[in-house]
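Here's a structure for you.
Missing here is one protein chain; the remaining ones are kept as they sit in the complex.
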Amino acid sequence: MSGVNASKDAGRSHLTVNIGSLRMKNPVTVASGTFGFGPEYAPYLDLNRLGAIVVKGITLLPRAGNTTPRLVETPAGVLNSIGLQNPGVERFITEALPFLADYDLPVIVNIAGDTAQDYARLAEKLSRTAGVAALEVNISCPNIKKGGLQFGSDPASAAEVTRLVKESTHLPVIIKLSPNVTSIVAVAEKVAAAGADALSLINTLLGMAIDIRARRPVLGNILGGLSGPAVKPVALRAVWQVRQAVPLPIIGMGGITSAADAIEFLLAGATAVAVGSANFVNPLATMEVLAGIESYLNENGFNNIREISGLAHNNI
Amino acid sequence: MSGVNASKDAGRSHLTVNIGSLRMKNPVTVASGTFGFGPEYAPYLDLNRLGAIVVKGITLLPRAGNTTPRLVETPAGVLNSIGLQNPGVERFITEALPFLADYDLPVIVNIAGDTAQDYARLAEKLSRTAGVAALEVNISCPNIKKGGLQFGSDPASAAEVTRLVKESTHLPVIIKLSPNVTSIVAVAEKVAAAGADALSLINTLLGMAIDIRARRPVLGNILGGLSGPAVKPVALRAVWQVRQAVPLPIIGMGGITSAADAIEFLLAGATAVAVGSANFVNPLATMEVLAGIESYLNENGFNNIREISGLAHNNI
Amino acid sequence: MSFLLDAEITKQEMIGPGHYRLNLLAPDIAAAARPGQFLQVRCGSTLDPFLRRPISINAVDRENGEVALFYRVAGRGTALLTQKAQGEPVSLLGPLGRGFSLPKSQARVAVVSGGIGIAPLYFLLLELAVFGVSADVFLGAATAGQLFFTKEIKGLGHRVEPATDDGSAGYHGLVTDLFAENMARSSEYAMIYGCGPGGMQRRLAEIIKEFGVSGELSLEERMGCGVGACLSCVCKTGSEGSIQYRRVCTEGPVFPAGEVVWA
Partner (left out) sequence: MSFLLDAEITKQEMIGPGHYRLNLLAPDIAAAARPGQFLQVRCGSTLDPFLRRPISINAVDRENGEVALFYRVAGRGTALLTQKAQGEPVSLLGPLGRGFSLPKSQARVAVVSGGIGIAPLYFLLLELAVFGVSADVFLGAATAGQLFFTKEIKGLGHRVEPATDDGSAGYHGLVTDLFAENMARSSEYAMIYGCGPGGMQRRLAEIIKEFGVSGELSLEERMGCGVGACLSCVCKTGSEGSIQYRRVCTEGPVFPAGEVVWA
């Protein structure tokens, strides 16, 4: 199923959305860390039908990740503490990226660092790499000791990372925010002022689980990030609030399993949506979401996906 | 089933816990707003078997509450925006409290205000009322315009409310914290320093849902508070983190539906647990939790409930 | 008295597209139930869907200790309920709420039903027959195939006036229009009982007010607990200036038509 296919979506411009200068042929992408680097799900769906792919978080140097267990199921959700296991940016470019070059698919690279400088260097490096369409800046990972959430929970640090990354790249810069803050709007505003082209909302909620037999935390890393349907109401609220305050395009995510979920995010103000943990359960979730969005537009007399983004704000 | 029953738990001192100077005959209570004022669930269980009852949030003046819909189901959870509908403290004392006087059951009154002074006045008034065993100070309600979450999201304001309430009462003061903050530990520390006797963790997570047919938020109030199993990992993490930082007793709550859930909270550091939304599904949830905790103690060779509180911290 | 119990399914039957009748063995509930009361039914078995679903009591067989429900597949909960088979247990909480008040005389009454609204009204019609009260039943549905219980209601000695949205049977149009026309001719009813979708009930309340008769409506609202504890299911009652939120689950679901304030 690899090779450049003539995309079935070609010409369906009513589904096209723009995330900064990044053009997506449709509004459906995947959430970083839930879809690997592409080959993992290629046996089950035609990757060309995605609006974009967001790859697993990449750091400057390879990372081994956290000790196991790294994942535990929770009610309608999943807690993970992967800890950004990844091959590092060099090997990502030489080993993972070439696979995606054969597809008609914008590649969004999710980046993470221990220091603000790390982010800048990653941005620089990836900007010089063919086949990278945009950067998603992960300042919200709860699973690493340094950096990550630290940047995402302080508006000033978040702005600083944004500024440095923007200075280091011509690619569209999408800042991925954390819900683990008193005011996600405050962070979004600072990040917008610092030049972000778009926002991804939300990363995981900080959580944990305890093994009552062993009487210790289940995850090797003790704390983890909560995702899946359980967090959908929180994610939707974040999109809603940020849309009211900041005029940037939003990639909405958090618990999307169906087209109805995705449409909630669009109506709340997202420009595009990302399917995350749901891929684990249903590798065709993205395709079902896409088909369902199309039906919704048709059945409700909308000509263009852009007509519904944020529409619920008009009806209150 | 009313009238003073000889409690079945009498003498089972191994289940007794202390929340400040409040003695509970067992560690199982209910979460405010999910159990009414007592009579609602009295047909289904013997209220005397609860460690305490926490009543619906009370304000100085009667409140009508928010417009409907006020509640919507979410994946493994519930979003509510009741908006503190209550008869006001006067009518609470004259109309609701007498019913509970017939029980051998400490009454914890949950209080909320628009201003810090409101809390103080409520505390004063309730301290002069027979049959009130403790105050739970709700500085974390996301469903009211003024006050509520406003106090809970700022450590200094939270401390201020705590101080004023402590000055106005001899009753044990339990401060109920919000998870909608960057650092719940920072709030807990300030509240502890201001004299709180105990903490309740957690109130609801700010969330929302959208009706994709009507293209508007489902809740009349737009935003609501998320509770139920979905939030359990977040609640457990809050208890874990606060326990590490603050030496106050904690009433743990958020998504408890079973004894196993409750034991997770105890191992994470809670002294007692409250069952909330689960009462809606299973009015006997508290009784099953209590029985299950007892079995767990027996089967694992513990002599006393206090032995397991925070135990998971020793095993990391 | 209200009970929390696991009731065994004695029969589950699809009686029309998306419409099911469920019989459950629950002698305590059957004995206590009154028309207009409902049960909080646990449709699933895991943490999702989480809440119970309110379903009216459609009929009781006190001798055999059975309770019948009549429900429409509206979403995830009711869809799961259809999958339960004979012999399986269903957790029930109830009977809950304040039902219809039965007439004090044997004077004729009217019953106005829209769609699934017939669920509690059928129980009422059964009891009215027991007390020797005859009813004119204005039975509204989308289409002929959804005019459920017509034969049974006639068998009880009531008169049935059907109305369908698509005109496939009876009056072609809204059941409230049919009822209004009828009232214009003769409005001699001791009581009007109604249940149906929001818009229909609102119109029915207007008609009842217009003709100055007594009426009772059974309302629907999203419920958390079903027992009065959570304050989620409220409706507005009273009159301008003295509006009050009242709980549909305990102070209702049946309210005097004149007391409900439509938003």
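Letters A, B and C name the chains as they come in the text, with residue numbers starting at 1 for each one.
Methods note: a residue touches a chain if its C-beta (ideal position, glycine included) is under 8 Å from a C-beta of that chain, and two chains touch if they have at least 3 such contacts.
Computed from a predicted model, the values in this text were never measured in an experiment.
Novice: Going by the stated contact criterion, tell me the shown chains that border the hidden chain.
Specialist: Looking at the entire complex, the absent chain's contacts are A, B, C.
Novice: Going by the contact rule already stated, which one of A:Gly20, A:Pro69, A:Gly88 or A:Gly195 would touch the omitted chain in the full complex?
Specialist: Only one listed residue reaches the unshown chain, and that is A:Pro69.
Novice: Even though one chain is hidden, which residues of subunit A still touch it in the full complex?
Specialist: 33-36, 40-41, 43-44, 56, 64-65, 67-73, 75-78, 80, 82, 85, 228-229, 257, 277, 279-284
Novice: Touching the absent chain: which residues on subunit C qualify?
Specialist: Residues 44-49, 76, 80 of subunit C touch the chain absent from view.
Novice: Considering the whole complex rather than only what is displayed, give the residues of subunit B touching the chain that is not shown.
Specialist: 75-76, 229
Everything that follows uses one rule, which is that only the chains that are shown with their structure count from here on.
Novice: Compute the centre of every chain as the mean of its C-alpha atoms, then state which one is farthest from the centre of subunit A.
Specialist: Of all chains, C has its centre farthest from that of subunit A.
Novice: Give the identifier of the chain nearest to the protein's overall CA centre, each chain being represented by its own CA mean.
Specialist: It is chain B that sits nearest the middle.
Novice: Using Cα averages as centroids, what's the distance between subunit A and subunit C in whole Å?
Specialist: Distance between chain centres, rounded to whole Å: 46 Å.
Novice: Which positions in subunit C touch two or more other chains at once?
Specialist: Only 47-48 qualify.
Novice: Which residue numbers or ranges of subunit B touch two or more of the other chains?
Specialist: 75-77, 228-229
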